[in-house]
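Every protein chain of the complex appears in place save one, which is left out.
Chain IDs A and B follow the sequence of writing; residue 1 opens each chain.
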Amino acid sequence: MTAQAFFQVLASGLLMGLLYALIAVGLSLIFGLMDVVNFAHGEFLMVAMYATFGLWAIVGVDPVLLMPLVIAFMFVFGAAVYLGVVRFAMRAKTNSGMVQIFATFGLAILIQGVSQLLFSPDYRSIPASWLGGRTVSIGGVFLPLPQVYGGLISVLAFAGLYLLMSRTDFGKALEATREDQGAVALVGIDRNKVFALGWGLGAALVGLAGSVLAIFYYIHPQVGGPFALVAYVVVALGGFGSVFGALAAGLIVGVVESFAAIAMPPAMKSIPVYLLYLGVVFIRPSGLFGRL
Amino acid sequence: MTGFNRRHVLIGTAAATVTARPAFAQAPAEIVIGALYPMSGANAQVGVDARNAFETAVDIVNGMHEVALPGAKNAGLMGLGNAKIKLVYADHQADPQKGRAEAERLITQDKVTAIIGCYHSAVSNTVSVTCEKYGVPFMCADSSSPSLHRRDLKFFFRPAAHDEFFSKGMFDFLDAQKASGTKIETLGLFYEDTIFGADSSNTQRKLAAERGYKIVADIKYRANSPTLTSEVQQLKTADADVVLPSSYTTDAILLIKTMGELGYKPKNIVAQAAGFSEKAVFDAVGDKLDGLISRASFALDMAGKRPSITYVNDKYKARGNRDLNDNTARQFMAMLVLADGIDRAKSTDGEKVRAALAATAIPGDQTIMPWGKVAFGADGQNVDADPVLIQYIGGKWVTIFPKSVAAAPAKWPM
Partner (left out) sequence: MTPRRWQLVVLFAVTAGFVAVPAVLRDAYLLNVLILTLMYAALAQSWNILGGYCGQISLGHALYFGCGAYVTSLLFTKLGVSPWFGAMAGGCVAAVLALALGYPCFRLAGHYFSIATIVIAEIGLLLVHNWDAVGGAQGIQWPISRDSWWTLQFARNKAPYVYLALGLFVITWLVTYWIEGSRWGYWWRAVKDNTEAAESLGVEVFRSKMAAAALSAFFTAVGGGFYAAFVGYIDPESVMTFRFSLLFALPAVLGGIGTLWGPLVGAAILIPMTEITRSYMGGSGNGVDLIIYGALIMFIALAKPEGVLSLFQRDAKPEAAR
């Protein structure tokens, strides 16, 4: 492999990894807050992509400008899912984990059906935009602008999330709720409100990823599945609930996958990623940065 | 409730020849045909498009149309007292088990005369076996796996080409280009990890070895992968004289986008149709596909030689808001071939329809396809379903090979 090819594969892997991290962090956040695995996470991504596409088709404004609208929409969507579905799933006295999994699994199928009804099962894409299809070459290494934009957004989102968690009252409420759900009620924090905001935030983060992905990826009702699988592995590898873990694990998964596709038949490129996860949790049962 | 009180207990090897339904003493008013397609899931659009193609075909059979196609001129099926065709659709969700169950439901509950389908080769596999067991003809409209007609099925019919024909057509074209002085030495295979990708690449690998092409990239990728960057990077490094992709819509879009992102402009692409005949791909990345060559069972620009093409395409476009393509043209034509068989059988009896289909002889100019004729071999495969090669130039498909039907010479490199 030439040095140029090496750096190309590395750069592509890092850029994709930042995106994986951004897709996964919402899942991790929600999990850390309330121990719920959202099986409709891929569908959240899909909804965000359709929201971007739909707004683009109606308003005709570039997806980059639509991004705030999309994340606002996703924030409301996420909070609504908590208030309308997850809140009830959490009331289960026995095996609430499984009830949450299947309630959100049902929701995932429902969302797929609704998107097929609204948008038809056709494959959509945004053919022309400011960034779409543009690429810059640095010393022969090509960096596609949509992915570079996605990487920047991802880094900014993680920085913002860090500030939010450490510097704001909301962040402290999140942290407190996650530490001890019973005690927070005593100090006047409305648990339901914090959870709803947490779901909104998680959905907004995946909405951010969706608004980037819509620029360079195709969109259809089943598009979320492959990304969701990566997101689960990223979250578990980084450690459930760890924001920084999601970032690190996303980058690792992106790079490993990128090199694996060169080193072995690309159809099996996910195997090293999965083996890596297994290897890590066999040594550290709570992932890279997780708390048990 | 005739299905409930009839006892058909003795079923064995004789199943294929014994039919459960009595021959109708008089012609029924409606002939029911089952169409089995993916109607939900990743390929649901295929089902929706197929539906429009079938409705167009049934429209032509049921009504009176002045166009050179079998069964067009008179209303309904003449052999059955102008009976009309009615279609029932079922969703197989790309699952062989569900396809099989739906086929059984269509046969036993809806009493279909024949089943047409199924796009996914894996589903066509189990559905055709089920049809065989019930003695109901299966019209394989668009599954192109060569293994399908090699199972000694008596009720299996495929009017269109299979992947070996298609790949052979592609290599004949490459040979012809080479003979006219173009340098073509290296090939890059790029195919998905499905039956389609396996069949297509296996044939291409074999043909390349036989005809002296060197394969410099042999890339099997996971279908619907989040990214294809490293895969395309390898194609770029190999920089073959011709890239041969076997990809469906999603990966076709991603492949072309990624090529652009990595600054890779392939010298030539000769595609195994599939995604590269779908409107969604050209909507997304059409600007990067000028000069793309694809094998095809159908070419719109052959309307000069086959006037029915324009007629049918207009009707189809009114329903589906898109032109006929490789899949929908095959689906349309398969339905006409099936209707023609039932018409000549003068019966809905499975065995009689089978016999009539086996005796099909539709001349090429009575089809919308470039085929020489429709006539089935003992294995149910149309022996004269020659594919053509078409090139996407200035937003239109132009037939470039074989010479006998070509509208223009190939633009090479793309």
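As a working rule, a residue touches a chain if its C-beta (ideal position, glycine included) is under 8 Å from a C-beta of that chain, and two chains touch if they have at least 3 such contacts.
Remember, it's a predicted structure, so these values are computed and weren't measured experimentally.
Peer 1: Of the residues listed, A:Q8, A:T52, A:S115 or A:S211, which one is in contact with the missing chain?
Peer 2: Hidden-chain contact among the options goes to A:S115.
Peer 1: Which residue from B:E55, B:E102, B:E351 or B:D386 sits in contact with the chain not drawn here?
Peer 2: Checking the options B:E55, B:E102, B:E351 or B:D386, the one contacting the hidden chain is B:E102.
Peer 1: For subunit A, which residues lie in contact with the unshown chain of the complex?
Peer 2: Contacting residues on subunit A, toward the hidden partner: 31, 37, 85, 88-89, 91-99, 101-103, 105-117, 121, 221, 229, 232-233, 236, 240, 265, 267-268, 270-271, 274-275, 277-278, 281-282, 285-287, 292.
Peer 1: At which residues does subunit B meet the chain that is not included here?
Peer 2: That gives, for subunit B, the contact residues 3-4, 8-9, 11-13, 15, 20, 39-40, 44, 47-48, 51, 88-91, 93-98, 100-102, 104-105, 107-109, 122, 125-126, 129, 132-134, 145, 147, 151, 193-195, 197-199, 220, 222.
Convention: only the chains that are shown with their structure count from here on.
Peer 1: Which integer distance in Å separates the CA centroid of subunit A from that of subunit B?
Peer 2: Once rounded, the distance between the two centres reads 38 Å.
Peer 1: So in the complex, which bits of subunit A are touching subunit B?
Peer 2: 5, 8-9, 12-13, 16, 20, 112-113, 116, 120-125, 127, 133, 135, 137, 142, 144, 147, 216-218, 220-222, 225-227, 230, 257-262, 265-270
Peer 1: Can you list the subunit B residues touching subunit A in their complex?
Peer 2: Residues of subunit B touching subunit A: 40-45, 47-48, 193, 219-222, 224-231, 233-234, 237, 249-250, 253-254, 257, 260-263, 278, 280-281, 283-288.
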